[in-house]
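For this view, one protein chain was removed and the others were kept in their places.
The chains carry the letters A and B, assigned in the order they are written, with residues numbered from 1 in each.
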Amino acid sequence: MSKGFNWYHFSSPQTFYPLAGKMIPWFWALAALFGIAGLIVGFLIAPTDAQQGEGYRIIFLHVPASWMSMFIYLVMAFWAALGLAFNFRLSAMMAQALAPTGALFAFLSLWTGALWGKPMWGAWWVWDARLTSELILLFLYVGFIALQASIDDPRRADKAGAILALVGVVNVPIIYFSVKWWNTLHQGSTVNIAKSSMAKVMLVGMLLCALACWMYAIAVALMRVRKIVLERERHTEWVKAELAQEK
Amino acid sequence: MLNAVFSLIARDLRLGMRRQADIASVLFFFIIVVSLFPLGIGPEPDQLRRLAPGILWVAALLATMLSLPRLFADDHRDGTLEQLALSPQPLGLIVLGKVAAHWLVSGLPLTLLAPVLGLQFDLSSEALQALTLSLLIGTPALSGIGAIGAALTLGVRGGGVLLSLLILPLYIPVLIFGAGAVEATVTGVGAQAHLSLLGALTLAGVFFAPWPTAAALRIALE
């Protein structure tokens, strides 16, 4: 390894594979640390919310899940674009590895949102701009995963997925604003989430939980990308050596 | 350069005319889906009038969806697409020509048919006008955005269903502003704002969509 940070060196699957293996436990540790701290702050220390009662504690789960679902889509599109532009094999694999985790976070955001909505608004589902956009985001993830799954040639799957992810990223703001516009026209279902000035301790709890989800997402994505690397590089010598080594 | 595009459109139209059954199937799909709704929700005119914009627009989306897999498939099968990709014209321009031809044989007939179907829903003449106008403005965007999906799923197994999975979420803004325009006319707000935004979507869609479509076609041809 030469001095300095060499992108080409680290973007080779052969170097990345063991490196990722070493990093995964650290991200798990961080995820556990932040998760326990966030849950203690959110569920044990934070006082009740004057307007929403104890049910508000779902935000410690809901908001991080929503943030991650949106953030992961952006990161996924970033890796996909990088893979498309520079033909980095690894970054396309990274995009592929992120998609299921992002979809799961979108699902969790909808699930916790529904369970939050029922006691707060009296309905499991309202056609609020944010909820609707989250649902559409889940559809976009599903489309990306389905497209990659149905193309056999991995290189074509990478590129087609990248184009879809980029088209999706361009469309997400358009979809969001059109849904918002649609929502304001149909006043009946508009929901005002009480914007009570959030106590500092609540904010801290939420940030800790978000950090935990972030670290979790990195750990899981690294695990998945290692799987993808093994599968795709199975005919190379280094994978054969790796297979002989592993218990 | 434009001549080549026009001759491509003319060729696609000629081919389309030879396969009139396909065009007719798409139109009848539209008619049947729209006619199913009153049977499902009941014949009260007030309710139908309120639901008509959404129903007609969703049915138009689905009908367009149905015609999309064929957009590039035939040319792909007989090798024409490869020749087109190698021709001196930029592939994006060729895609634009194919999108235009697709709109002429799917979006335009749907638009012309829609006011007749609107009568089933007891829409007023202003609402029918708004419906026709919104479809006229909006359906080119459907062809344009749909071309991206058609190119991405070209030759992929399960292409038809996959195509709808990819493209329907992207159609949502067009649906919102298209159906919204009709609804705004029905409620007396005026469709101006909706139609302007719909026009902007169409312009953006038709202008930008050929690029990712061309890129996806190149990938499919590799």
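By definition in this document, a residue touches a chain if its C-beta (ideal position, glycine included) is under 8 Å from a C-beta of that chain, and two chains touch if they have at least 3 such contacts.
What we mean here is this: contacts and distances are computed from a predicted model.
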{"item": "Protein name as given in UniProt for the chain not displayed, \"cytochrome-c oxidase\", \"Penicillin-binding protein 2\", \"Branched-chain amino acid ABC transporter permease\" or \"Heme exporter protein D\"", "value": "\"Heme exporter protein D\""}
{"item": "Among shown chains, those touching the left-out chain", "value": "A"}
{"item": "Sole contact to the chain not displayed, among A:104, A:126, A:140 or A:164", "value": "A:104"}
{"item": "From A:112, A:132 or A:178, residue that would touch the chain that is not displayed", "value": "A:112"}
{"item": "Touching residues on chain A - with respect to the absent chain", "value": "43-48, 53-55, 57-58, 61-62, 65, 100-101, 104, 107-108, 111-112, 115-116, 118-119, 216, 219-220, 223-224, 226-227, 230-231, 234-235, 239-240, 243, 246"}
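Keep this in mind: only the chains that are shown with their structure count from here on.
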{"item": "Separation of mean Cα positions, chain B and chain A [Å, integer]", "value": "32"}
{"item": "Interfacial residue positions of chain A with respect to chain B in the complex", "value": "136, 139-140, 142-143, 146-147, 150-151, 156, 159-160, 163-164, 166-168, 170-171, 174-175, 178-179, 181-182, 185"}
{"item": "In the complex with chain A, residue positions of chain B that touch it", "value": "148, 152-153, 156-158, 162, 165-166, 168-170, 172-173, 176-177, 180, 184, 197, 201, 208, 212, 215-216, 219-220, 222"}
